[in-house]
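Only one protein chain is missing from this complex, and each of the others stays in its spot.
As written, the chain order gives the labels A and B, with residue 1 at the start of each chain.
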Amino acid sequence: MQEVVRKLPTSTMTLQMGPSHPASHGTSKFTVELDGETILAIDIEFGYLHRGFEKMCENVTWTQVVPYTDRLNYVSPLINNVGFYMAVEKIAEVKVPERALYIRTIISEMSRICDHLTCVAATAMELGGLSIFFYMIKARDRIWDLIEDITGARLTVSYVRIGGVMNDLPLDFAEKWKPVRSLVLAMLHDVDVMLTKNRIFIDRMRNTGIINGETAMAYGLTGPMLRGSGVKFDIRKASPYLVYDRVEFDVPVGAKGDNFDRYVVRMQEIKYAVSIIDQCLAQIPDGPFITDDPRLALPDKGSVYGSIEGTVDHFMHIMFGIQVPKGEAYSYVEGGNGELGFYVVSDGKGKPYRVRVRPPCFANLSALPTMITGALLADLVPTFDSINMIGGEIDR
Amino acid sequence: MAESKKEIKTYISDASDDMTWHERLYVPALAKGFGVFAKHFFRNLLGDKEEGDTGTIQYPEQKIAYSERWRGAHRLTKRPDGSTKCVACMMCSTACPAQCIHIIAKEVDDPNVEKAPEVFVIDELRCIFCGMCVEACPKDAIRMDTGIHVPAMYSREEAVWDLDKLISNKGVRGNV
Partner (left out) sequence: MTLAEVIIRLVMVALAIGLLMSIAPLLTWGERKWSALAQDRVGPNRAAIELAGKSITLNGLLYPLADGLKMIFKEDFMPTRGEKFLHFVSPWLAVFPALAVVAVIPLGARVNLFGHEIPMQVADLDAGILYLFAFASLSVYGSTLAGWASNNKYGLLGSLRTSSMLISYEVAMGLTLVGLMMTVGSLRLSDIVEYQQGTMLGFLPRWGIFMQPFGALLFFVSAFAETKRAPFDLPEAESELVAGYFIEYSGMKFGMFYLGEFVEVVTGACLFAVLFFGGWQLPWASSEAYYNPLVVGIGGFISTAYLVFFVITLLGLPLRDPRIQFAIAAGGFLGGAGLALLSGAEGLLGPKGGVLGLILSNGPELAKLLMSLMVFTMKILILCWFHILLRWTYPRFRYDQVMKLGWKMLLPAALVNLVVTGIVLLIIR
């Protein structure tokens, strides 16, 4: 018998998702072409949050850039602070005091915990497990309390300065960290029980949004996205900055590069971040928290109030800004989502001549069409979430 | 959208091959998950409301104590005679990345002071609460320790705080 195959005359459906769609958080828009529920083509549009970060930086002094960097990846602002001033310090060849390095490591890791918590929480929430979102956000809030203690703000921290940080750690920081630490670990355990072995979750995450290591590198992916694909690359290990060469931690990698691997990588990294903070608190030396180079750091308030030299120094600092010598530098830190790079050019006139950010999400998001084309509409949600696109960072 | 004509490999992901048999059964892991959830439920239901681990603050009635470094709305500190410590040196308005401070200086007869602000306004809607004005002040005249969130306002004018308003703000830890 001859088999007759007749195709029904069907047409595809174009669906506009976003920019205000529950899944497109961080304001982006997907134009999806659907055949039934299968995604045939996807067009990602972003830029709804563009504020001109790079241009704005050219008009302010080196010190005044820090509030702008807060607003890049607003989930982990402290890493952005650190990243930007590391580039500036590279040009100015500043020696940052030991204690400041440790403080910067601690705050970076705290931010990393926040970043990963937000990402996993959002993934779980968008898959329907709202409770996990609340557990994780509660833990994140406790970390923000600590960040408020250190920096004076929960989100717009503006904490790092050239050659150090704004303030020393509070005296009782180590003490306050302990309950937060145990809360985070208990919460991780709860979430682990609720998700990792849960077949519904595994079904949604495993084998969806696959990107193999080779393609991932070709797209320039970094961070948990790249590690999820099995490439053991972490800037903290590959090119240790701050004090990452003095603490012990491992770089978790996935096998397949699917959403589940990225989830596991993130959960592991939270645990390592907690352990890094513990180690730093054990090792942290006493000493100044900002460099004593009078050209770079504000004089201390005692000498400003009491001596004419101090006052003049202070006035010069504020009026003309810090004079970073001519030069250019690219610095890179391991942000929450991958390599966060700052390329900074200085013409020696007290203001950045050019600032360029390499936001990790930008490269990561560009891989989304490869990861999702051909899959179901529902797979878009966990895949997009595991990319963890942050609007402030990608649009700058 | 042009490439939709091209042949696209569609797939429906299936993870069941990688699962152990009890992962496949749904029930054990789901029951465990529900156990965790119910544990939270009963701990919060039967536990003491004060000690329970709900993180909620009933906001207008209940407020958390801000940390010592918390940056709130501004205030200007006073000399013992009640006048402002500010000497209108413009440091804060120079340091401000948001350009929200506006100062007009005036001469003062007192030889120890010489200058004082005629006008000192801060647009609290423009302010980004970075604390750079406090860092920049050579006289400890401006502080952000009022513990005040800038509240919602009905007009933009209300958000522009003048000298009197800034002096009358009180610090959380004593009013220097």
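Everything that follows uses one rule, which is that contacts are C-beta pairs under 8 Å (C-beta built on N, C-alpha and C of every residue); 3 or more make two chains touch, one makes a residue touch a chain.
Only a predicted model underlies this, so the values are computations on that prediction, with no experimental measurement involved.
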Missing chain: touched chains present in the view: A, B
Residue of B:L30, B:V108 or B:V121 touching the missing chain in the full complex: B:L30
Omitted-chain contact residue, chosen from A:E126, A:D234 or A:E269: A:E126
Chain B residues touching the omitted chain (full complex): 12, 27, 30, 33-34, 37-38, 40-41, 44-49, 53-56, 58
Hidden partner interface residues of chain A, rising order: 13, 15, 21-23, 37, 124-131, 134-135, 138, 194-195, 198, 200-201, 203-204, 376-381
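FYI, only the chains that are shown with their structure count from here on.
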Centre-to-centre distance between chain B and chain A (centres being mean Cα positions), rounded to whole Å: 20
Residues of chain A that touch chain B when the two form their complex: 12, 14, 31, 33, 35, 38, 40-41, 43, 60, 63-64, 66-68, 131, 135, 138, 141-142, 145, 148-153, 156, 158, 166-167, 170, 190, 193-195, 197-200, 202-203, 205-208, 260, 298, 301, 304-305, 311, 314-315, 318-319, 373-376, 379
Chain A contact footprint on chain B (complex, rising order): 1, 3-4, 8-16, 18-19, 23-26, 28-30, 32-33, 35-37, 40, 55, 66-71, 89, 91, 94-95, 97-98, 128-132, 135-136, 138-140, 144
